[in-house]
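Removed from the display is one protein chain of the complex; every other protein chain stays in position.
Right after this comes chain A.
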Amino acid sequence: MSINLTLLIVMGVLYACGIYLILERSLTRVLLGLMLLANATNILILSTGGYAGLAPLFDKETGPDAYSDPLPQALILTSIVISFAVTAFMLGIIYRTWVLARQDEIQDDLEDVRVAKTPSFDAEDDAIVPLETSEFAITPSNTSDHGHPEATETPNTASTQEGGSA
């Protein structure tokens, strides 16, 4: 077991800085934060390989222990290139946001704010419906309803509720 504290401290600082940055409102800083997080993660993976060793170029005379661990390296290599692609994509997003909205800042979602302020009254559930005493509207009192079908659905036309304790 070998645990390289230098690498881990560097990793910790990178994580801390990355987290600090992604909690910002500026999109650019968020992207920089993500890059720092990617770098931190690469170091974390690297440190699992243990002591620094020979470059993993095969030599018959060398024992497998002497190399620097090749598996984390393969993983990191993948990660580096993917980070590049993701960074480019995020840059595209930042540019697009700038062109469309002239800002580089993350805005609060107005729709969510609106939802939070929604009253719980819902006409479908809470409006008062008049008592209906027929499915066939032919008596005079019902024909007026028939002429204005919405009248049966507006609140306040009557206070009796069907099934209530009339």
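Simple rule for what comes next: a residue touches a chain if its C-beta (ideal position, glycine included) is under 8 Å from a C-beta of that chain, and two chains touch if they have at least 3 such contacts; residues count from 1.
Definition applied: contacts and distances are computed from a predicted model.
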| item | value |
| --- | --- |
| Per UniProt record, name of the chain withheld from view ["Branched-chain amino acid transport system permease protein", "Na+/H+ antiporter subunit A", "Activator-dependent family glycosyltransferase" or "SRPBCC family protein"] | "Na+/H+ antiporter subunit A" |
| Residues belonging to chain A that touch the chain removed from view | 1-26, 28-29, 32, 35-36, 39-40, 42-44, 46-49, 51-59, 62, 64-65, 67-74, 76-78, 80-89, 91-96, 98-100, 104-106, 108-113, 115-120, 122-127, 129, 131-139, 142, 149, 152-153, 161-166 |
